[in-house]
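Excluded from the complex is one protein chain; the other protein chains are retained at their positions.
We just call them A, B, C, D and E in the order they show up, numbering each chain from 1.
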Amino acid sequence: MRANRLREIWAKGEAALNGWASIPSAFATEVMAHQGFDSITVDMQHGIVDYQAAATMLAAISTTSVVPLSRVPWNDSAWIGKIMDAGVYGVICPMINTPEHAEQLVQYCKYPPRGIRSFGPARAVLYGGADYWQHADRELLVIPMIETAEALKNLDAILSVPGVEAVYVGPADLSLSLGCKPPRLDQTDAPVVEAQKMIVKACKNHGVAAGIHCATAAYASKMINDGYQLVTLASDSRLLAAKASDEINAVRKSGTKAGVLPAY
Amino acid sequence: MRANRLREIWAKGEAALNGWASIPSAFATEVMAHQGFDSITVDMQHGIVDYQAAATMLAAISTTSVVPLSRVPWNDSAWIGKIMDAGVYGVICPMINTPEHAEQLVQYCKYPPRGIRSFGPARAVLYGGADYWQHADRELLVIPMIETAEALKNLDAILSVPGVEAVYVGPADLSLSLGCKPPRLDQTDAPVVEAQKMIVKACKNHGVAAGIHCATAAYASKMINDGYQLVTLASDSRLLAAKASDEINAVRKSGTKAGVLPAY
Amino acid sequence: MRANRLREIWAKGEAALNGWASIPSAFATEVMAHQGFDSITVDMQHGIVDYQAAATMLAAISTTSVVPLSRVPWNDSAWIGKIMDAGVYGVICPMINTPEHAEQLVQYCKYPPRGIRSFGPARAVLYGGADYWQHADRELLVIPMIETAEALKNLDAILSVPGVEAVYVGPADLSLSLGCKPPRLDQTDAPVVEAQKMIVKACKNHGVAAGIHCATAAYASKMINDGYQLVTLASDSRLLAAKASDEINAVRKSGTKAGVLPAY
Amino acid sequence: MRANRLREIWAKGEAALNGWASIPSAFATEVMAHQGFDSITVDMQHGIVDYQAAATMLAAISTTSVVPLSRVPWNDSAWIGKIMDAGVYGVICPMINTPEHAEQLVQYCKYPPRGIRSFGPARAVLYGGADYWQHADRELLVIPMIETAEALKNLDAILSVPGVEAVYVGPADLSLSLGCKPPRLDQTDAPVVEAQKMIVKACKNHGVAAGIHCATAAYASKMINDGYQLVTLASDSRLLAAKASDEINAVRKSGTKAGVLPAY
Amino acid sequence: MRANRLREIWAKGEAALNGWASIPSAFATEVMAHQGFDSITVDMQHGIVDYQAAATMLAAISTTSVVPLSRVPWNDSAWIGKIMDAGVYGVICPMINTPEHAEQLVQYCKYPPRGIRSFGPARAVLYGGADYWQHADRELLVIPMIETAEALKNLDAILSVPGVEAVYVGPADLSLSLGCKPPRLDQTDAPVVEAQKMIVKACKNHGVAAGIHCATAAYASKMINDGYQLVTLASDSRLLAAKASDEINAVRKSGTKAGVLPAY
Partner (left out) sequence: MRANRLREIWAKGEAALNGWASIPSAFATEVMAHQGFDSITVDMQHGIVDYQAAATMLAAISTTSVVPLSRVPWNDSAWIGKIMDAGVYGVICPMINTPEHAEQLVQYCKYPPRGIRSFGPARAVLYGGADYWQHADRELLVIPMIETAEALKNLDAILSVPGVEAVYVGPADLSLSLGCKPPRLDQTDAPVVEAQKMIVKACKNHGVAAGIHCATAAYASKMINDGYQLVTLASDSRLLAAKASDEINAVRKSGTKAGVLPAY
């Protein structure tokens, strides 16, 4: 079975740079996959992406050596099973707030006897190889999101669930849950910053890799220095918007006679 | 009929900033349409876009006040008629090298008696209004691409074809045609630079707006200063690639322990 | 944030006319959006529509000033979160039969602290505006469906759940649940008619807007007179079928030599 | 090979009622196919439909006994060949103005020796049967559109081209070409009305079936009485718009308190 | 209402041959539907198929007399309701391990009073007929999958749930659950073989039809001899892979100079 290269990076104590795919287009994802990310996550929760688009985006990632991940919209067996069969090498799942949630998630992601995943890796076997069934439980990553006050309270218990090998921090939801506004990435609000530190520390104790969603390279670098090992850089749609906006503003501020019509 | 706001900009002697849509996703296009462009061109030639995707991308543009344009893949009545009925306010057409090409293009784009466009503006009438049929020939723009040595030779004749109100320079093809390599935007090769200047000058003489495809804000600003009035900033996929690549490199150069696995 | 215009209509004590989109085509929805409806509901339950099509249909609605709503297939966080992030201004949810159901629905639809909606309004922020996060809980409508005998029994409790500002009656399911057959809209069966009256009366007591699905203009007008304030007129596929059938019959009955081949 | 039932209707001297599919949705087309049309034409010219959508729409028609036709966007071998291989039983082609155009069209539609159609009826053989290759040239209809002054002038010559067994009048384009405005169906402008009569008369002389696009049942009935044998009733999108608009207006005029917010 | 022909086959004590559709393409499904299967199951669990593709695949099946079934990804009302409204004549549901699961499944599939299915058979009424609502509960099949040790233990109870008229064995999952590896079809491992026999025997006792997924014709024939009455032959993607591989190997072994480049 094709190895999960995130493990190689982590084994060296290094961090992986993760891209985030919210645009439901295999071409956009393939462009992303050529820019140097270690992994790309197809976002089926907040991205404008559902399963049928996701399956073509995973194929686009598979044209390169980038590791394919997906965030599912909920801790739900239907969505999780389908995207795993489509060939992801890790499942990021939102709103895992208790060890029971985490246990359920692991069971959805693992074959018997550890879990209850149903067998039928239609595209996964093409990507992973004929012996996929034998190694999938070992290679694929189950990645609960830690993004609420409740999850923080239960963090040790969640990290103790067998099969949880990484977690992923959603700073926007975490800030809302901790009463900090506005919800945003690259947090500076003290309660969120502290929580982020606490999470990575607990992860180290449990031998679990910590991941986090960042908006900028600067903050991502900081998070790597803090010990995070799966660090996301914004998303395709955010990168696109940022660059387009920057370029437009650069022209408009250059003193040329660029027209500015008011929007209606 | 909804007015073509590019004309308002040009009437003031100003330049329009044009976005370029190559990703076949209405969401990506809608993101683009919110960044401040005056117009967006759905690229059916080199973009990964055909008609069915283009129609949803035009709807995405129409959620804003941005002017919808399209580049067609060829001077071909089937493609041109279809995209016009889908509601574009201007057609950019590649490889118009002779006045005969230009005349044919104008005829494909105009209703009788000027042209031979067939009547049936299925989505265009939703976007443009019930009186679309009455004003379409006057509002919509026919925009030949000037991108070969042959077109340069025939430039005055092309600009003299009634109905040609703008042209669009494709610097990459133009450079290849002039024997300059590699083909690229933001040209500094003398023959191409001269041609670009000659084109805008000829356009001024004919009262025709000149457009050009640029890669960066700096060059776009320069082109506006040179008199170009429809200035494109790269494309959605180029902007996405550039920003993703920049962010990744910024992290990798920040001295953190970011892993770098070799691609295979 | 863009205001929810249904509230303006209701504030004046008037009723909104709602269109219903069952055909998975942005073009069909855009045609609907130009006919004069105040809102259009993308039906992800009984419509032939899932998320990826729905997202393009919402863009089509957003080319106009019509308010975008969606009916989700079930009281399920995955579906609800995804369609809200795609930019709907109200969620109609089937089979809300108890206050617990309603409470859960409200929680899925509201950010903390009121609910547990996860933050990531990818397209919603384009449609609603940059301050979407601040006002979404206040602008967006949570609309439980009242369509079973059990829901009638629990009506006061359901209407008392904070965040329930409107309800929607499904007369076909309601009739089945009350033992009246065949299931249909524009009810005349006494138990259903009485229930419909009871619902609107209870809604008035609670300051909640009442909505109902109708098949014809005549019945819709009657419902408005009865106090309903969100009144749906059939659906795109029903309107299409009705008109096509009427026109065909008109020709066939006109005495012309129109052929009638038996279907096989 | 499955017989072309339009021939049965015509053999009895009767007229076929044709539906028109402009919405790129197999579901919308399947709804249409159940309303009583004898044939349905997938409109690849002015409809918001290209090949990939058209192929699923043809499958939707094939769930019934309705005869599948298509209008192609242009007299172009690529488009014609592809849609024939997808299983249409007739090709309506716009802007056939000369016998040379007609001859070319026939050649694109017929296998050697009559024509140059390439062999590979991928879906057509499923729909038509294993002996498709043997009978296709005989069963399938080649239907030039007569819609310009030039075509009128060349009408006898066009009708004399072997393989032309029906023609189809596009009244909107015909009116523009004859200098009558606005372009529209259900013509009352004298030059167009005369041309329509002249066409059907010439068709009778040549043993060719005449078809025409109508907006309403009343006009369609009149056309049947005038001798037209393939009579189209508006289109799916027009029927939908008309019915939605009628229903909305009926409510708004009923004196109820329906809100009317101005569009923005 | 169109009758469910599986019942005719079973009434004669015969077995139905079932095709399995995993490729999200209406054309691939239509090809399958012409090969002689009695029914075809659109696999929304392990197939690369979600609802929007499934709906077009069901239309493709409906171009023939083959009975349309679907396997849903989970015992979930949202997925089940949607695919039933799209016109399936039977729902195969994975992981039904207890009578409570089975009861819930039946309720999702039946209208009141037996169940809680919501009324709105958008495409089902086109396929089934106008009286669909009256007969759907009687014609459509509810088919739990028996594929775990737990289900075996509860088999009698599951088969006793009113409305369960057939079951479907998933040999791969069953083998994993029984501790037999590798997971596969066409089982020879004793515990699985015994379970398969036990299931068909229990089904006979309860008057329930037994179905099973097979990989080859030989094993399928054996299963029919053992009493199974709904026998699946691999899947479209497995058949395609097998045939392509066989043909390639036949050429490579024929002694010709066919090149064999190593994959990279």
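Keep in mind that, in the parts below, a contact is a pair of C-beta atoms (placed from the backbone, for glycine too) under 8 Å apart; a residue touches a chain by one contact, two chains touch by 3 or more.
Source: prediction; values computed, not measured.
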Exercise. Of the chains you can see, which ones touch the chain that is left out?
Worked result: A, B, D, E
For this session: Return the single residue from E:Ala130, E:Ala190 or E:Ala258 that touches the missing chain.
Result: E:Ala258
For this session: Touching the absent chain in the whole complex: find that residue among B:Asn4, B:Asn18 or B:Gln45.
Result: B:Gln45
Seminar exercise, completed: Touch assignment to the omitted chain, from D:Glu30, D:Asp43 or D:Asp85, lands on D:Asp85
Problem set entry | Which residue of E:Ser160, E:Asn205 or E:Ser245 touches the chain not shown here | E:Ser245
Seminar exercise, completed: Contact with the hidden chain, among E:Glu8, E:Glu100 or E:Asp156, goes to E:Glu8
Problem set entry | Those residues of subunit E which, in the complete complex, touch the missing chain | 5, 8-9, 12-17, 19, 22-25, 27-28, 31-32, 34-38, 48, 64-65, 216-218, 220-221, 224-225, 231, 233-234, 236-237, 239-252, 254-259, 261-264
Exercise. Contacts of subunit D with the missing chain: which residues?
Worked result: 50-52, 55, 76-78, 81-82, 85-86, 111-113, 116, 118-123, 133-134
Seminar exercise, completed: Listed in rising order, the subunit A residues that touch the chain left out are 26-27, 30-31, 34, 55-56, 59-60, 62-63, 122-123, 126-127
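Quick note on the criterion: only the chains that are shown with their structure count from here on.
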Exercise. Measuring centre to centre, with centres taken as mean CA positions, what chain is farthest from subunit E?
Worked result: B
Exercise. Measuring centre to centre with C-alpha atoms, which chain is farthest from subunit A?
Worked result: D
Problem set entry | Fitting subunit A to subunit D on CA atoms, where both chains share a sequence, rotation angle to nearest 5 degrees | 180
Problem set entry | Averaged-CA centre spacing for the pair subunit D and subunit C, given as whole angstrom | 36
Exercise. Can you give the whole-Å distance between the Cα centres of subunit B and subunit C?
Worked result: 40
Exercise. So which stretches of subunit E touch two or more other chains?
Worked result: 50, 52, 55, 76, 79, 122-123
Exercise. Which of line, ring, star, complete or other matches the graph of chains that touch?
Worked result: other
